[in-house]
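One structure, as structure tokens, below. Some questions next.
The other protein chains are all here in position, but one chain of the complex has been omitted.
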Amino acid sequence: MDLVKDLKWKKGMDVATLVNSLGKVGFQAIHLERAKETIIKMKKDGCKIYLTFTSNMVTSGLRGFFAQLIKLGLVDVVVTTVGGIEEDIMKAHKEDFVIGDFNSNDVELYEKGVNRVGNLFIRSESYAKFEDLMKPYLKDIYSKKKRVTPSEIFNEIGLKLDDEDSILFQAAKKKVPIFCPAVTDGAFGFHLFMFQQDHSDFVVDVVKDFSNILFSTSQDEKKGLISLGGSISKHHAILACLLNGGLDYAVYMTTASSSSGSMSGASTNEAKSWGKIKDDSDAVTVIGDVSVTFPLVMVSVLEALEKENLLKE
Amino acid sequence: MDLVKDLKWKKGMDVATLVNSLGKVGFQAIHLERAKETIIKMKKDGCKIYLTFTSNMVTSGLRGFFAQLIKLGLVDVVVTTVGGIEEDIMKAHKEDFVIGDFNSNDVELYEKGVNRVGNLFIRSESYAKFEDLMKPYLKDIYSKKKRVTPSEIFNEIGLKLDDEDSILFQAAKKKVPIFCPAVTDGAFGFHLFMFQQDHSDFVVDVVKDFSNILFSTSQDEKKGLISLGGSISKHHAILACLLNGGLDYAVYMTTASSSSGSMSGASTNEAKSWGKIKDDSDAVTVIGDVSVTFPLVMVSVLEALEKENLLKE
Amino acid sequence: MDLVKDLKWKKGMDVATLVNSLGKVGFQAIHLERAKETIIKMKKDGCKIYLTFTSNMVTSGLRGFFAQLIKLGLVDVVVTTVGGIEEDIMKAHKEDFVIGDFNSNDVELYEKGVNRVGNLFIRSESYAKFEDLMKPYLKDIYSKKKRVTPSEIFNEIGLKLDDEDSILFQAAKKKVPIFCPAVTDGAFGFHLFMFQQDHSDFVVDVVKDFSNILFSTSQDEKKGLISLGGSISKHHAILACLLNGGLDYAVYMTTASSSSGSMSGASTNEAKSWGKIKDDSDAVTVIGDVSVTFPLVMVSVLEALEKENLLKE
Partner (left out) sequence: MDLVKDLKWKKGMDVATLVNSLGKVGFQAIHLERAKETIIKMKKDGCKIYLTFTSNMVTSGLRGFFAQLIKLGLVDVVVTTVGGIEEDIMKAHKEDFVIGDFNSNDVELYEKGVNRVGNLFIRSESYAKFEDLMKPYLKDIYSKKKRVTPSEIFNEIGLKLDDEDSILFQAAKKKVPIFCPAVTDGAFGFHLFMFQQDHSDFVVDVVKDFSNILFSTSQDEKKGLISLGGSISKHHAILACLLNGGLDYAVYMTTASSSSGSMSGASTNEAKSWGKIKDDSDAVTVIGDVSVTFPLVMVSVLEALEKENLLKE
């Protein structure tokens, strides 16, 4: 029986100490600390670790943190939405994103060529430059192969980037596949379409990538999931693991509630009814904005693993 | 200047009367009534109307309502996630879904072969039967064409169904295309993969479907969107309209909040900064579970259109 | 075993029919229909019925609906926050409230003397007039009694109002007590304070009102609760019933989620651990904005009770 313990500040408090204390505080603070414990176990238990996130998190400064986690060997498979891919490439080409405001005058922003994502801004010219980048990338890929999967495309592009903070760069370097089941749902899709207009034998084989994510693990391997936000990224990773016998560990971090039956808000409990998560697995759902909760959890995970020499570089 | 007006019950109150009164009540009730007005305008203004929804809504009894809306000529293009396609097909083959409970013992459910979606249950055997259905469908499609788009597949299947309450059936009958940018993200994807294992020249061309949704409208045409829930269905319809000059009318209905910068919670205001929705468009966001808000809005829309003889059948 | 049933629109659909159908649709729609059933049972079972709401609902057009429910004999005890009392009195004196916008320029509103509550506006001059009203009310009450309870004050004021749509008026007429455990938390409190400055023997006896709400029911009586929103109004009614053996029926309608352990988001399940709601009671929580959900539920309750001749007038 664990007791609630009063939180006390001590001078020079580090993140790991704070997160440990939060485990005795209550409500989501407890879940947050359990998320940390679950991820540490995933790693120590030799799991294949799936990390999923949505594109708004790549808009944010979590992007370089994801890249760092891949670099440090904490991620084996990435699943995301295509907006995140686009923005990672833009940022790798030095496009800056701006801190704005949730309560902006959106019509004025539009007139200035500024696109809003919550309280962050992306300039329209960043998308224009992205178009210029995509053409040679696709040309080069096509020259090697006419029928490619999304994960192959991302790997090819990642190999050409030169940015330590890029998700695609680190993933390519570490041979971490990036899956994106809706590759056409963004500017990326538009450029694929434009390219196919001129090269009708160019085919993006999403079915083959289903096979790739399916064989990214197996029944015998231990499997862990860190799912940030909802969307198909979350569902796709879960599906791949379900078809391989279910997850051994799962951490869901989301703002969505379960009351409307949505996938985004579906809890780790619900997942057990499907066999998506094994009965006896360690599974925890943390409710809150991942821009706050994820750094807290992962910094304390990294501190713990570093102490035990479990981070590669 | 509109004034708040006290709601009063009158015996035999119909839905249209209630929704009209809600427009003077306050908070989301006002938005709900505005959503009704906006959809009526969409229709009268001759818009191409996009309806998007997530798969949990097809799990629910909204499924037959979506089919009815297509039948009545209120929907020109559908965008959804693949789970919704699967469940529509299951239901068209008389698989029943069960009303359960949010607070279920999920491990017990799993042992009984019951999968939970919020407070609804889908039996595992429904998925088993689905597998038996998919094989001949895909075989038949393959016999006609080796390289197909998701929307073609759904149309082919829809033509074979015989259920007035089926989304795919009504869409096929009314030539309403159904787009699904992440066609592999579900059991459907698994069956496509199995089929491709035996037929390596079978290709699902998602890039071509991007072209199809792009050309489903044009700069010159008026465009309206009814978006239920978040996910890529919402984003994909918006994207197609953005590339055609932006939406003239938009109704978002969602439980998600905008505070975390997610697509699901992105408001119609945010969309204006992107040019996704035109500056001077009618646009409204209704916060709440669509299992409640959507029927209220659409029943009152149907009543209004029926009175003016604007429903086809 | 109940099955999900597809919703279908039929011309001239009334609210009762729609709500019945929602009971087979899924997610919160099911809870909404159960809320209706639970309230009908409360009434038929001869419960003492507690209705609680927060002041923003009185800002909205639900105010006249609450008054109507009291008039129709559906409410035996009201618990609310003092802002609701103030606004009911303002409205009874013909102060109009305005429909505004969530995204207003709040600094500009301030300069114009307009106060925002979500998307509703209250003019500062309404508060000024309220001040003029309160003085004679308090003077008159004081002339009869120096030590009064909040519920006595509201009853005295209610007797002086002349507005069918007023909560205080109908409550006074029907001898329905109104409890407000934080009577000083608003402009009302300020005027009580001003009055006490000049009449130091004037005392508002909140402890006596605790006794009044406690003896508003008993162990032997059946008890039902309809709680809208959170706050102390919810808690206070529950507490009074707990001390009388717990509730036999409970309907909570709220936007708050249970994830942070707040009272506003506390579910009917949690209440059972306290004995606030009896083990075997009918209890249901409906998540959503009550400006939408409450009218839907109650209109269908009224239709059902009217058919069985269970409404008094």
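Should a chain be cited, it is by its letter among A, B and C, assigned in written order, with residues numbered from 1 in that chain.
By definition in this document, a contact is a pair of C-beta atoms (placed from the backbone, for glycine too) under 8 Å apart; a residue touches a chain by one contact, two chains touch by 3 or more.
Quick caveat, the model's predicted, so the values are computed rather than measured.
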| item | value |
| --- | --- |
| Touching residue (missing chain; options A:I49, A:L62 or A:L168) | A:L62 |
| Missing-partner contacts on chain A, residue numbers | 1-9, 11-15, 18, 21-22, 24-30, 32, 56, 59-65, 67-68, 96-99, 103, 118-120, 165, 269, 287-289, 291-293, 295-296, 298-299, 302-303, 306 |
| Positions on chain C where the hidden chain makes contact | 54-56, 59-60, 81, 83, 102, 104, 106-107, 109-110, 114-120, 147, 181-186, 189-190, 192-193, 196-197, 202-211, 214, 229-232, 235-236, 239, 243, 255-266, 269-275, 279, 289-291 |
| Positions on chain B where the hidden chain makes contact | 26-28, 103, 257, 259-261, 287 |
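One rule holds in what follows: only the chains that are shown with their structure count from here on.
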| item | value |
| --- | --- |
| Interface residue identity across copies chain B, chain C - same or different by half | same |
| Central chain of the complex, centres being mean CA coordinates | B |
| Whole-Å separation of chain centres (CA-atom averages), chain A against chain C | 44 |
| Mean-CA-position distance for chain B and chain A (Å) | 26 |
| Centre distance in Å when chain B and chain C are each reduced to the mean of their C-alpha atoms | 36 |
| Chain C, residues touching no fewer than two other chains | 26-28, 103, 287 |
